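Taking it in order: structure first as structure tokens, then the write-up.
A single protein chain has been removed from this complex, and every other one stays in its place.
Note that the chains take the letters A, B and C in the order they are written out, and that residue 1 is the start of every chain.
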Amino acid sequence: MTELGFAMLGYGFMGRAHSLALRALAGLEERPAALPRLVSICGREPVALECARAQYGWAEAVTDWRDQVADPRVDVFDNAGPNALHLEPSLAALRHGKHVLCEKPLGRTADEAHRLWVAADRAAVVHMCGFNLRFMPAVRLARELLESGQLGEPTHFRGRFLASSALRPDQRRTWRFQRSAAGSGAVADLGSHLVDLARYLIGEIAAVRAATRTFVGERDAAPVDVDDAFASVVELEGGGIGTLEASRAAGRRSGACSFEVDATRGSLSFDAERLNELEVVTRRKETRRIEVTDPGHPFLELWWPAPGHAIGWGDSFTHELRHLLAAVAGATTVRPLGADFEDGYRCAEVCDAILRAAETGAREVVVYRAARETAAAAGAGP
Amino acid sequence: MTELGFAMLGYGFMGRAHSLALRALAGLEERPAALPRLVSICGREPVALECARAQYGWAEAVTDWRDQVADPRVDVFDNAGPNALHLEPSLAALRHGKHVLCEKPLGRTADEAHRLWVAADRAAVVHMCGFNLRFMPAVRLARELLESGQLGEPTHFRGRFLASSALRPDQRRTWRFQRSAAGSGAVADLGSHLVDLARYLIGEIAAVRAATRTFVGERDAAPVDVDDAFASVVELEGGGIGTLEASRAAGRRSGACSFEVDATRGSLSFDAERLNELEVVTRRKETRRIEVTDPGHPFLELWWPAPGHAIGWGDSFTHELRHLLAAVAGATTVRPLGADFEDGYRCAEVCDAILRAAETGAREVVVYRAARETAAAAGAGP
Amino acid sequence: MTELGFAMLGYGFMGRAHSLALRALAGLEERPAALPRLVSICGREPVALECARAQYGWAEAVTDWRDQVADPRVDVFDNAGPNALHLEPSLAALRHGKHVLCEKPLGRTADEAHRLWVAADRAAVVHMCGFNLRFMPAVRLARELLESGQLGEPTHFRGRFLASSALRPDQRRTWRFQRSAAGSGAVADLGSHLVDLARYLIGEIAAVRAATRTFVGERDAAPVDVDDAFASVVELEGGGIGTLEASRAAGRRSGACSFEVDATRGSLSFDAERLNELEVVTRRKETRRIEVTDPGHPFLELWWPAPGHAIGWGDSFTHELRHLLAAVAGATTVRPLGADFEDGYRCAEVCDAILRAAETGAREVVVYRAARETAAAAGAGP
Partner (left out) sequence: MTELGFAMLGYGFMGRAHSLALRALAGLEERPAALPRLVSICGREPVALECARAQYGWAEAVTDWRDQVADPRVDVFDNAGPNALHLEPSLAALRHGKHVLCEKPLGRTADEAHRLWVAADRAAVVHMCGFNLRFMPAVRLARELLESGQLGEPTHFRGRFLASSALRPDQRRTWRFQRSAAGSGAVADLGSHLVDLARYLIGEIAAVRAATRTFVGERDAAPVDVDDAFASVVELEGGGIGTLEASRAAGRRSGACSFEVDATRGSLSFDAERLNELEVVTRRKETRRIEVTDPGHPFLELWWPAPGHAIGWGDSFTHELRHLLAAVAGATTVRPLGADFEDGYRCAEVCDAILRAAETGAREVVVYRAARETAAAAGAGP
């Protein structure tokens, strides 16, 4: 069994999610492909950092990620930092030949994301973008059902991610409300999940139309230069159409991510508020609510010997990091079930197109670049 | 108590719905504002027509609607015919000074709808467009909640209407698949309901972006020249954004009409598959599922003395026709709770803008005309 | 087509439900087996009675049911009066050779119910007990699924009927709170529905154990001598066990009637709060939610040509009265799909056994008598 050295940047929400997942891995399986060794965690506030280090069990705390990316004990650089720290540290890690997991969105812009993909592609390491929803059992089951062909050809995709954080009167102008730090608002933070789900489940997005809104234009006496919400129409390469919509101004909602796929012989629905369930319609007027908690369901073989025992949101990170470890150990590949930097980049192109379309009012075709610029045409889908 | 003579055009699905509703009215209330007298029903096939006449209790069957619109016994002309028969018979009825109820969509185009509105406005009669969803108790309750202000300012509207009729392999090229007869496909048939709901609940639509698809391009060896599905982004006059989407190519769905409104202090959801329920979110992580079956809920005072007894889809027509009768009797006005021809027209402008936007790829501003062309600016909303 | 003269006793809740149903019948079908002629309605308060007569369209109002049962124009006596008026008027109608529909519970006691059954059996007329839940599409579908054998052998039945009427502080000591008038409380009013559903769906009840409670012992300064709630264990003749429970003291509930059947190869659930749905489990971790609104579903052929249009609670009475009319016209028989007086009697025996068991604390075997007392053994099931 391989042991892989991890270095993590960040100890906030995502840092916690990754840390708990890394800790959970060892107990789950009799013969894991690989297990993590928690080498170092990086952050800026020394006291909080040391506290996180101790609590999550990282061997060392460092305040400069440059020490991590050069550390020979480190095999995998886990970038759980804010959006503005995705580019430079990840590039540096790639230059040092580290495998890299980077949280979503991969870059603040498609350009940043493309630079990361190009670098990762050249480095010939394992690279992964943190689209954890792919690792929910019900989402994986949705993909399996769609791939099996039993639902027919997809005609529609509907994705929604609704939150209300921008409506709280005391909400400060954190980095998530600044373009320079976040890239965009609801588009980057919530919409990127929807774009990745659409791509994961039914294929590439060819063109978009969109509108955005910033409902609170000023916070802390400074302007908010990102969107609070967007609504978009997407055209899929396969011929279908759909809508993607996300908001931080949807009253009293908190993190309601849901999607629906309609296809020629059936439909399916997922709502992260009931993450252990998938609803499938293959007969008129019959909705099958599948509790994805049977030992035969995706990922469930990792958990309990009897059916009916729900997993939690945090466990999706456990599945994600297990997938990464297996890929580094050579037991699987990140694609197509995980998202790599190409996926992160392609998602970013769609996000940029949504923002562009909102400005122009026009239909914007999404143009995908290749990793190797000599390759003229855009690469294939996921 | 007033008795009003009714003449109905059509004995198909809508003709049945209206007829059963008209029959149900007398038993419901102790003191109705007015009750209908079923004077004549009009159709083309004599045998089926006579059968419908006898079954639904119409006094006479006629094969030419011109006989109805000129009939002095007739107070209200109820146009439940197919889209291509909305214009001419309704115009004729208006010219004869009849009150007119016309099924949705009011016209095949905004121009047709505008002609009807102008004529109705000049005739100074009661006119109503058959948006029956307004008369579901849960939809009315949604409006009351939004009007009360307790949910705050609307930021988003999401409307969906999903069917699969275009996917049935044996589906013929009926009039619904022909532009000359239907105006458009999913836009006119399903989308018009969504547009009306958006307008009814949160106000006028200012601009749209949209895509359409025709998945089956040929039926009965002839081309299908209407859309099977559309997806659109709408901008609301009040500043919100949202999506409207309808399809006849959503696998195994049948008539799933649903909408969601997000506002600054809460959200609400309605799904016609559970038409007696409204879901409201006014506290984080709490969804109130209101069974709209209490004697104090809208329309429920008409039904049962005890709470908890669901009504059916057909009963929305009963409420609609009761509203019409009360308006003709002078006990209420069609607007704002019912839709009149202005509403039918405004809805048609949005539908036309959706079709236009799908062609141009661009954001299309919706321009509303006035009834009296001398009035330069478009009139106010509902 | 046959026309049958109806006389109805009562114009309260059930009188309204039956009247509206009788009025609705004519419009529904092209070729009904029979249609009602509303001859007379009977009640005590002349003003309210006349008002009901006019509203519901009964030809005459009478204040003595003796005039109805002897009226040669009357074919069917529809007893929608309170429990204390079930016995004598129905017996008189039977003696006059009238067909009789009697609301549930058939009698205040099993003895009363038995007298009615014996009389009906001797009169050789059509007799029916008003268990309207049998006529909900989802309940009928449940029976069809169970009869088909695809769920295997029933092992459990769970029935619940929860209301809160006894908890309202202003609730008066109406006849429903008096043994002499009502027979019992929650047992007769709510429990009888559950007993009938159990019998209808999975067979006879062989023995019961039970407890009852009266939470408010005095109303209007007089004692309440009936139960507010009961809970019981039932043993089914087929070998299964289950629970029946009803209450008028279940906080803020109003009319929540639900049941579940577990069988060896599957399970099903029904909740009258979502009366158009049936949930069926035939695969582990998969619940099929059937919207029983497809034209192919039970009773739906009567309604709309397209799927997805829910019916209401009141429509179950329309189905019930249509069944009665068809039985009188010889086009069907009341049993096994409707409940006749034998069913009403057998239900009453179970209700009596529940009350007895609550007193004795012991398991009470349910002993069923035959209609013809010479027949020693109890008759077979439904």
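Here, a contact is a pair of C-beta atoms (placed from the backbone, for glycine too) under 8 Å apart; a residue touches a chain by one contact, two chains touch by 3 or more.
Nothing here was measured: the structure is a model prediction, and the numbers come from that model.
Although one chain is omitted from the display, it touches the following shown chains in the full assembly: A, B, C.
Of the listed residues C:Thr63, C:Thr174 or C:Thr264, the one in contact with the hidden chain in the full complex is C:Thr264. From the set C:His99, C:Arg115, C:Arg140 or C:Arg160, the residue in touch with the chain omitted from the display is C:Arg160, counting the whole complex.
Interface note for the absent chain: among C:Thr2, C:Gln171 or C:Ser254, the touching residue is C:Ser254.
On the side of subunit B, the interface with the absent chain consists of residues 284-294, 297, 307-308, using the contact rule stated above.
If you put the missing chain back, the residues of subunit C touching it would be 151-152, 155-156, 158, 160, 162, 164, 167, 209-213, 215, 229-235, 239-243, 245, 247, 249-254, 262-267, 281-285, 357, 361-363. Interface residues of subunit A facing the missing partner chain: 12-13, 16-17, 19-20, 23-24, 26-30, 51, 55-57, 254-256, 272-276, 291, 294, 303-315.
Here is the rule we go by: only the chains that are shown with their structure count from here on.
Contact topology of the protein chains: fully connected, every pair of chains touching.
Overlaying subunit A on subunit C by C-alpha atoms takes a rotation of 180 degrees, rounded in steps of 5. Distance from the subunit A centre to the subunit C centre is 55 Å, each centre being the mean of its Cα atoms. Centres computed as Cα averages put subunit A at a distance of 41 Å from subunit B. Each of residues 284-285 in subunit A touches at least two other chains.
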